[in-house]
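Just one protein chain is left out here, and the rest sit where they should.
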Amino acid sequence: MSKKVLKILVFLVVVALVGAVGAPGISRAAEPIKVGGGFALTGDESALDLPAANGAKLAVKEINAAGGVLDRPIDLVVRDSKYQMDVTAQIAKQFVEEDKVVAVVGFTDSDSVLASGPIIQKAGIPFITAGATSPKLPDQIGDMMFLACFGDNVQAAAGAEFAYKKFGKTAYLLIDKGVEYTTLLGAYFKARFTELGGTLVLEDTYEDKATDFSAQITKLKALEKQPDFYYIAAMPYNVGPVVKQLRDAGLTGPVVGGDGYDTPDLVSVAGTAAENVYFTTHALMDAKNGTEGIKKFIEAYNKEYKTDPENAFAALGYDAVYLLADAIKRAGSTDAAAIQKALNETKDFKAITGSITFSGSRVPQKGVTMILVKDGKFTLAEEIVPEKVPSPDTK
Amino acid sequence: MNLTNYALQQILNALSIGSLYALMAVGLAMVFGILRLINFAHGDVMMVAAYIAFFCLSAKMPLWLTVIIMVVGTVLVGIVMERVAYRPIRNAPAIAALLTSFAVGQILQNGTLLTTRFASKPVQIAFPAPPELSGTVALGALGVSRVNLIAFLVGPILLALLTLFITRTTLGLSMRATAEDIGAAQLMGIDTNRVIVLAFVLGAGLASIAGLLYAVQAGQINPYLGFTPVLKAFIAAVIGGFGSISGAMLGGYALGFLEVLLTALPGLGDILPASSTNPALIAFFKTYLPGTLTSYRDAFVFVILILILLFRPGGILGTAETRR
Partner (left out) sequence: MTATARSLTSTTTATPSRRANRIGVFGLALVMVALIVLLQNSGSSVWQGIFTNLGMFIILVASLNLASGFTGVFSLGHIGFMALGAYLAAILTLPLETKAAYLNRLPAWLAVVHLDMMVGPFPLGFLLATIIAGLAVALVALLVGAVLMRLSGNFVSVATLGFLVIVRVVLINADDFTRGSRTFSNVTPYTDLWWVYGWVAVTLYCVWRLKNSAFGRAMFAQREDVAAAQSIGIVIMRPRLLAFVLSAFFTAVVGSLWGHFITSFSPNTFYFDLTFRVITMMVVGGMGSVSGSVIGPVIVLAISEGLRRIEDSTQLYGISGLVLAILFIIIVVARPGGLLGDREINFGWLGRLARR
């Protein structure tokens, strides 16, 4: 009991200090809006979560510098889940009980979202995931769960339709069955592509931590006739080697992938092999050819973290916070139900990764950007809204 | 591609993959041979080497200088590891040593994570492959990546040097004696501490070379990259014959072949040209070796591993620890 009292005292002192010291543009008595930031900052998922956390923190910094939300600064409480599910559940409880947050943002994978989601849902607090792209999440967790990114079914459908029209009816599919993201992407792609009339001439799998794809590539090369394109679902740490080895083997056909490709590492690692690679992602992250918002983001990210945004998740983390801030502003309060209502009413919110609208679904309607790697740079190939999207339940 | 070319290319792939595994396995076997210690931190030592190489190459140092600094740095890590973590538990049960190696690995991983934070580097860093190690080499109609080719050449050379060292020099003799019976070796006046340190030095040196090659192949480095290699090295060493250096090397190639086989055969029915192949053959493959089997790869490897442990625990070369 005394520990709890001590904690409350500390909290009050901190709040008092924050209020006293203040930041430019914030009134002296402004109580910060506490937002929980759950991320797996150590462990296998950290390559994705750390950029997402960085993006989120950058957004908070910018918002506070501009006066905060409802004249109050945002206090992003970042907690590391270590990619351990029991810890993930614990930090969700800490957000609800100890930090008393008004909303939670975070995570880039379904395991973590599903470990923390039910707790946050039960507390009636809005939860916006930065980068978990499984479209089933809002149904699995509840009406407080929102995605800040499109679902994998959307980007896979976009990829299938684009490639079917542009490249042809035959394709090769390569996934890692042990990772949810690639499995989902592959399943949705297969569903949409075959529905359009395409055929998969060869399907294959690789291991998550594989660095050598020569066996699979040799098998592919042995086909009598190469398929019109290759759909390869991969995580940011696999895209470089797989593309490089594919090209090194002499296969020059177009490669199509998902947002895992959205990392500078694709070009740094694969070099010229990355030519003729297409991938669906949230927005064109290029300092010269991106939108104004993207350009400013890249510049600010570089200034703060001394590196280019490592992958799409940096921008998604950034957007999740801005989306939340916008909802709070429109709600006019930090009441959970009000925020939830405002989120549901979000229409054409100009996030840097695209325009977000939640209309009847808590997976946003967001356009898919198809990027082509040309001359070592990411270029915009097409903005796509898929005609038909496979149901989230597709196996 | 006709069937012969396909088979040849896959064999080449197996040799390539196997070379890297062999290099990793030999490093592991060096320490096991002397101390009967399965060093799970071996992969993390490779990771440290990769990071050292990264910092050197980013500073635009030439490859030869990078290799020297990397090897020296990694060996230093190995020496410190032995002194601080493994020497004090030398007389503890084997389990203690195994578990300590987990802990050492954790220290290396978290230490690297913290270091990259302070150096303002992201978790996953693209590895700047030096031109000498990049690209492919064509061998007729077949191709192999240069880094794998180098692994293939470096492996046997190092093995030969090691074998020469162990059989022809006094120090090597001391190592063999210590591996045989550490107590007797001490009684014979051999400084077993020095020998053990030497084993770690050699192990770390091999790990560093393997780490560099692995980083080039993987294209990127992160603090957790060591886990998969050490697992593979481990499997390879067991298959080939734990404790034996040539066994470890052989095991590496065996594992490479196994993995490639488990990818090359399932789904063969899909790539065999329908026009020129016996339909019964295609049907056979489609029924018994469908493409979906490839996701069972890891399981098959371990089933074979377990079978070897049960029926031929000495591994393929069947040396040393044949007592179950």
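As written, the chains take the letters A and B, and residue 1 is the first residue of each chain.
The working rule: a residue touches a chain if its C-beta (ideal position, glycine included) is under 8 Å from a C-beta of that chain, and two chains touch if they have at least 3 such contacts.
Here the structure is a predicted model, which is why all the values come from computation and not from measurement.
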Exercise. Who touches the missing chain here, A:Ala52, A:Ile128 or A:Val179?
Worked result: A:Val179
For this session: Check each of A:Ala30, A:Val60 or A:Ala115 against the chain that is not shown and name the one that touches it.
Result: A:Ala115
Exercise. Out of B:Ser16, B:Thr66 or B:Thr100, which is the one that touches the chain we can't see?
Worked result: B:Thr100
Seminar exercise, completed: Across B:Ile68, B:Leu114 or B:Leu139, the one contacting the chain not displayed is B:Leu114
For this session: Name every residue on subunit B in touch with the hidden partner chain.
Result: 36, 38, 84-85, 88-89, 92-96, 98-100, 102-104, 106-107, 109-111, 113-114, 117, 227, 234, 238, 242, 292, 295-299, 302-303, 305-306, 309-310, 313, 324
Problem set entry | Positions on subunit A where the hidden chain makes contact | 41-43, 77-80, 82-87, 89-90, 93-94, 96-98, 110-111, 114-115, 118-119, 134, 140, 177-180, 183-184, 393, 395
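Going forward, only the chains that are shown with their structure count from here on.
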Problem set entry | Whole-Å gap separating subunit A and subunit B, where each centre is the average of the chain's CA atoms | 35
Exercise. For subunit B, which residues count as touching subunit A in their complex?
Worked result: 1, 5-6, 9-10, 13-14, 16-17, 20, 110, 113, 120-124, 126-129, 135-136, 143, 145, 148, 214, 217-220, 222, 224-225, 227-228, 259-260, 263-264, 267-268, 270-271, 273, 275, 291-292, 294-295, 297-298
Seminar exercise, completed: Seen from subunit A, its contact residues with subunit B in the complex are 42-44, 46-47, 50-51, 177-178, 201-205, 207, 209, 211-212, 214-216, 218-224, 236-237, 240-241, 244-245, 248-250, 264-265, 268-270, 305-307, 310
